[in-house]
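Since the structure comes first, as structure tokens, the remarks are kept for the end.
Of the protein chains in this complex, one is absent; all others appear in place.
Chains: A and B, in written order; residue numbering restarts at 1 for each.
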Amino acid sequence: MLVSEAALEDVHEDVHKTQPWNNPDAVPYIRFENVTKKFGDFYAVDDVSLDVYRHELFALLGGSGCGKTTLLRMLAGFEEPTSGKIYIDGVDMAGVPAYERPTNMMFQSYALFPHMSVEQNVAFGLVQDGVSRSEIKQQVAEMLGLVQMTKFAKRKPHQLSGGQRQRVALARSLIKRPKVLLLDEPLGALDKKLREQTQFELVNIQEKVGTTFVMVTHDQEEAMTMASRIAVMNEGVINQTGTPFELYEYPNSRYTANFLGQVNLIEGVLVDDDEKYAVIKSDEAGCDIYIDHAVQGHQGMTFWVALRPERLRITKEEPKETKYNCLSGKVEEIGYLGGISTYHVRLASGKRIKVTEPNSTRQIEPRYTWEDTVWVSWEAGAASVLSK
Amino acid sequence: MSSEKPTLKQRFDRWMIKHGRVLVIGIPYLWLFLFFLVPFLIVLKISFSMAEYAQPPYTSLFSWIEEGVTITLNFGNYLFLLSDSLYATAYLNSIRIAAISTVITLLIGYPMAYGIARAQGSMRSVLLMLVILPFWTSFLIRVYAWIGILDREGLINAFLLWTGIISEPLIMRQTEFAVYVGIVYTYLPFMILPLYSTLEKMDISLVEAALDLGCKPWQAFAKVTLPLSMPGILAGSLLVFIPAVGEFVIPELLGGPNTLMIGRTLWNEFFANRDWPIASAVAIAMLIFLVVPIMWFQHIQTKQEEGQQ
Partner (left out) sequence: MSNKRSTFLLSALVFGFAFLYVPILLVIIYSFNEGKLVTVWAGFSTKWYVSLFSNDGMIDAAWNSLRIGVMSATLALALGTPAGLVMSRFGRFKGRTLFSGMIAAPLVMPEVITGLSLLLLFVTLEQMIGWPAGRGLSTITIAHTTFCAAYVAVVVQSRLSGMDISVEEAAMDLGAKPAKIFFVITLPMILPALVAGWLLSFTLSLDDLVIASFVAGPGSTTLPMKVFSSVRLGVSPEINALATLIILAVSVMIVIASAMILRSERMRSRASAGADA
């Protein structure tokens, strides 16, 4: 059946609305233009350009000390960029002090005012704007309802648990209806279980209020669960920006591939190169690797083939086709996690390959044991080829 | 809207945002500059003038002769300080007494600070309060308390005579010994507090790690605790040493007529001899000696603050 033109248009429009980054005409809501921040001689943020669109939940992801907080603080107005420009909703933020910016921040330490009650904390922003008392009262009640803290309105911060403080901090930063809400490791101070639960709550609240969120985190799972898009940072530089899907499936570098999820990286040299396929010869792997798409590069160039452990097949029998994409080695370590098992397979070259396999049926005894000789293989489409 | 004249409040706000920072820095800065720094310059100036029977009792450096100003610098005061061995003795005495007292204070204060830092919860707060308490009571009265104890007719002598250990009262007050007792006694809290605050911050597991790795307890102390508490030792020692060098009350009340200390010399030059220029020269000479320890103290202070942030 043919799809009508109009329907296709609709789909396009929909995509442009939900994925403004794919729409060349969309105007970014927040824009970093070649922003650099130096502390002394040290580049904390180095020539970062970045667009964030309206209603996004955007995550800055990276290891500790890579400059995420600094980037966020420049957006909030606590630090001035050494060079470069920052725009929010089209307005240049240079020289605009923190107290006049259309952003609000949720601090990593929550930074609740210890001498004020929950209510007073949440009301603080509105009081600064000279909003009328009745209005404040109503909005505070509404906000406390949103974060389910109505019962605790009269308490002081030190009488609250970590999770409750986090909610108060969120309510306090949302009450002024900022154009952008900045969250610095919003769940960093919570324990694992509470964190997972709160991730979804935060996303729900974001959807309800529709504010643009920019969030800093070092936890890739958290970023993947929550964010519409993620920027992966390393040493002050943004490595790659994209949706969780894009970053996981199409990493542009070994750094990104490693940072999001687990990956096997096999080094090799490009030996055959065509419009439809490529072949990489790898001494590490002990076999040739067949790629089902073209590779940007010339013959003889070094590449890394990225293979996710869950995309690999492990068998005791030698597969029929062993010319390409088939490694053989000995099982060196077994990790039984219940739902899945992980195997470390040592190849003849000494390279270790990690494979995960779902335990989808109940076994009488483990399928493989130490020192078993096994074969590891994969579909040609499963591999990504990385040049850096 | 924007063409309207800003209200007074708005104008004030704008002015505050623009100049508030300068104001907040400026007021304490000016005060300290005028009442702490400028006075030293005046002392320096007067140390170059000559004593005179006048009000105030010194000559002016500047004199208007015909149509010019001449400056008469008089190094006589300093030459006098150098020529009279009394001053040199007083200086050396002060430094020696201050240094020895500092060491004794450290030896008494360190184990106390350590004990307090290792005490449990509320006990620790109580002990700390007990250290601070005398620090808040009058300095003068704490020195005075020792008069009654060390005097010829004081408690110690009465006790020793009563037990028959001695038959003649010991001379303890009006000796250098009494000055040591007085300095150690009054300055002990200044030593304990910085020591305590570094020792308290120190992670006890560091010592445990050293013991675990095969150090004997005293080695662990020498190799871990002691080096880590160095900032506290230095801060405490300087807090005792610097003011002790210039101490006046303690040598005056507890020391003998022969216990020469520079603070006392300065006092006498000023109040008894009314020789302001010589007193100024004595002050400047003392300051020159103390500049290095004072700057060292400031350096430690700054480093500690930055460490906290």
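Rule of thumb we're sticking to: a residue touches a chain if its C-beta (ideal position, glycine included) is under 8 Å from a C-beta of that chain, and two chains touch if they have at least 3 such contacts.
As the structure is a prediction and not an experimental result, all values here were calculated from the model.
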Which residue of A:Y43, A:Y87 or A:F124 touches the chain not shown here: A:F124
Touch with the omitted chain, as defined above, among B:M16, B:I166 or B:L226: B:M16
Candidates B:Y114, B:Y180 or B:Y196 - the one touching the absent chain: B:Y114
Chain A residues that touch the omitted chain in the full complex: 76-78, 97-100, 103-105, 107-115, 124-125, 128-129, 156-158, 161-163, 165, 172-173, 176, 189-191, 194
Sites on chain B contacted by the missing partner chain, in the whole complex: 13, 16-17, 20-21, 24-25, 27-29, 31-33, 35-40, 42-43, 46, 56, 108-109, 111-112, 114-116, 118, 125, 127, 129-134, 136-142, 144-149, 151, 153-155, 158, 185, 188-189, 217, 238-239, 242-243, 245-249, 252-253, 263, 266-267, 270-271, 276, 279-280, 283, 286-287, 290, 293-295, 297-298, 301-302, 305, 308-309
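The definition used in the following text is that only the chains that are shown with their structure count from here on.
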Distance between the centres, which are taken as Cα means, of chain B and chain A, whole angstrom: 57
